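First, the structure itself, so that you have it in front of you.
On to subunit A.
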Amino acid sequence: MSLDAVLVVAAALFAVGLYGALSQQVVVMVMMGLELMVNGVLLAAAGFWWFMAPAPSGQVLLLVVLAAMTVEMAMGFAVATLLHRRRQTDMTDMAEDLSR
Partner candidate 1 sequence: MLSLIVFLPLAVAAVLAAAPAIGPTVGRWIWVAVSAAELVLVGVVWAGYEDPGPSGLAFEERVPWIPGVNSSYHVGVDGLSLPLLAMTAVVFLACAVYALRDSDRPRVQAALFLFLQGVSLGLFVAADLILFFVFFDLSIVGMYFVIAGWGHGNAARSALKFFLYTFLGSLALLLGFIGLYVAAEPHTFDIPELVAAAPLEGSTFTGGLVLAAVLVGLAVKTPTVPFHTWLPPAHTDAPALGSAVLAGVLLKMGTYGFVRIAMPMLPDAWRAWAWVIVVIGIISVLYGAFVALAQTDLKRMIAYTSVNHMGYIVLALGAVGLLADDAAQARSVAVTGAMVQMVSHGLITAALFLLAGVMQDRSGTYDMGSYGGLAAPAPRYAALFAVGAFASLGLPGFSGFIAEFQIFAGSIALAPVTAVALLGILVTAALFLRALQRVFTGPVEGRSPGFADLRPRELWSVGPLLGLSLLIGVLPRFLLEVIEPAASALATLVRS
Partner candidate 2 sequence: MVAAIVFWGLAVVAVAAGVAVFVVDSMARATYALAVSFIAVGALIILLQQSYLGVITILMMVMEMAVMAVYMVMFMGMNPALMPMDMTHGKKTAIGASTGVFVLLASGALLIPWPERRGVPPEDLTNALGLEIMGEKMLVMAVVGPVMVATIVAGVVLAAGRTRYDRLGDDLRRRPADDPQPGGIGR
């Protein structure tokens, strides 16, 4: 276990999440992708904290990231609901009226 290893795993999680965010049509699935990206960030933050700067503020960072993830997801559900209510869809591809 080393910093490099942790970071590579984090990068993999991040990349997988990015794939999901880019490829999924259903809003909730996109959100899952984003969550995976946050997952990667979390892991990276934890790795950085332990291997490079084990100060208390690093733990606060983790906490903030967790909180951010939570609130963003909450908003995601709300937006998905809104979309569903107003447009009867849960897919991003069904919301492409505004362009150019």
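Picked so that all candidates are chains of the complex that A comes from, given by their letters.
Heads up, the rule we're going with is that contacts are C-beta pairs under 8 Å (C-beta built on N, C-alpha and C of every residue); 3 or more make two chains touch, one makes a residue touch a chain; residues count from 1.
Computed from a predicted structure; not experimentally measured.
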Complex partner of subunit A (touching, any copy) among 1 or 2: 2
Complex contact set, residues of subunit A against candidate 2: 1, 3-20, 22-26, 28-29, 32-33, 35-36, 39, 42-43, 46-47, 49-57, 59-60, 62-64, 66-67, 70-71, 73-75, 77-82, 84-85, 90-91, 93
